[in-house]
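A quick write-up on the structure given underneath.
The complex appears here without one of its protein chains, the remainder shown in place.
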Amino acid sequence: MVETMANELETGLPSIRQIQTLIREEREIELKLVTDDLIVGKLRWQDQHCICLMDQYDQPTIVWRQAIVYLKPKF
Amino acid sequence: MVETMANELETGLPSIRQIQTLIREEREIELKLVTDDLIVGKLRWQDQHCICLMDQYDQPTIVWRQAIVYLKPKF
Amino acid sequence: MVETMANELETGLPSIRQIQTLIREEREIELKLVTDDLIVGKLRWQDQHCICLMDQYDQPTIVWRQAIVYLKPKF
Amino acid sequence: MVETMANELETGLPSIRQIQTLIREEREIELKLVTDDLIVGKLRWQDQHCICLMDQYDQPTIVWRQAIVYLKPKF
Amino acid sequence: MVETMANELETGLPSIRQIQTLIREEREIELKLVTDDLIVGKLRWQDQHCICLMDQYDQPTIVWRQAIVYLKPKF
Partner (left out) sequence: MVETMANELETGLPSIRQIQTLIREEREIELKLVTDDLIVGKLRWQDQHCICLMDQYDQPTIVWRQAIVYLKPKF
């Protein structure tokens, strides 16, 4: 049995891994938020509470996971 | 007594199993979200945090479970 | 001291037991959801994450508990 | 050190105790919900997930705690 | 290592302590809620689930923490 440390991302989960891939590939994504905002950018990092999105001017937005509705890679 | 590992889906639960069946059968479903959006597609995978829906162009949308209101298989 | 297994519904709780009764009696209920939708049907099953409602055409809707505001048996 | 059993209400907490008092006294209350609904009635029971409100026709509404914004005793 | 008892407020946290101070000082505050309501009053007590606000007629409103957006002391 494997327990997860409080400080560690569960990197075995598909959702966590796909976000890691999107970060590495610097893919443009869109995020739909509970306020109905749709924000666009490239993912920079993720942790248990937040993900960070860089806009076209390379300015960061720290988004709380609880506020995310969906994420869509752009094609 | 059975404890669940941090990384594992509770596959004994009806909701988890029914989603697994919908994935395997590639059934079209609709998802109602907290933003009142209704999105349609086929389920690709699920984990503890998210489920992934493929649209008609086979593009993925990663939906956070916390944002789901209901799921309806289409007939 | 009694611990609950990860996979088990806490059947000692009034809310869980009343839903079990409503399932067994196939009572019509209405569910108010966070999106302000009001859906009507008969309960089919419940687990920790979801409850399943059958509409008048016997089609299922899987509703996430987090999205439920209230439940009202119909009279 | 005292741990709480999974099935037990934390009756030492003011919020739980005040609701118990309101149930016992059959006081009329109003509940504001996240959908902005305001419902009025008398409390019948509470558990960890829900509280039950009886309307003027003595019909129950099972309200999920997650959907409650505030509770106000009526005077 | 210190674990917190189920029944105890984490009084070491700034947010908990500042609310204790506001209770003791009977300071007027405003609370913004998820329904966009702004309510005004004096804090009476807090526990893990709720905080209690007294209005100008000394009537209590029990507010669920999950529904609070922000708190502002009035000056």
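Chains: A, B, C, D and E, in written order; residue numbering restarts at 1 for each.
Following the convention adopted for this analysis, a residue touches a chain if its C-beta (ideal position, glycine included) is under 8 Å from a C-beta of that chain, and two chains touch if they have at least 3 such contacts.
Just so we're clear, the structure is a prediction, and the values are computed from it rather than from any experiment.
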item	value
Contact list for the unshown chain, restricted to visible chains	A, E
Touch list for chain A against the chain that is not drawn	3, 5-7, 33-35, 37, 39, 45, 47-50, 52, 59-64, 66-67
Chain E residues touching the omitted chain (full complex)	1-4, 10, 12-16, 18, 32, 34, 36, 65-66, 68-73, 75
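The rule is simple: only the chains that are shown with their structure count from here on.
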item	value
Third chains touching both chain E and chain B	none
Groups of chains joined by contact, in the absence of chain D: A, B, C | E
item	value
Classification of the chain A:chain B interface as same or different, half of numbers criterion	different
Inter-copy rotation, chain A to chain E, in degrees (Cα atoms; steps of 5)	120
CA centroid of chain A to CA centroid of chain C, Å	32
Multi-partner residues of chain E (each touching 2 or more other chains)	none
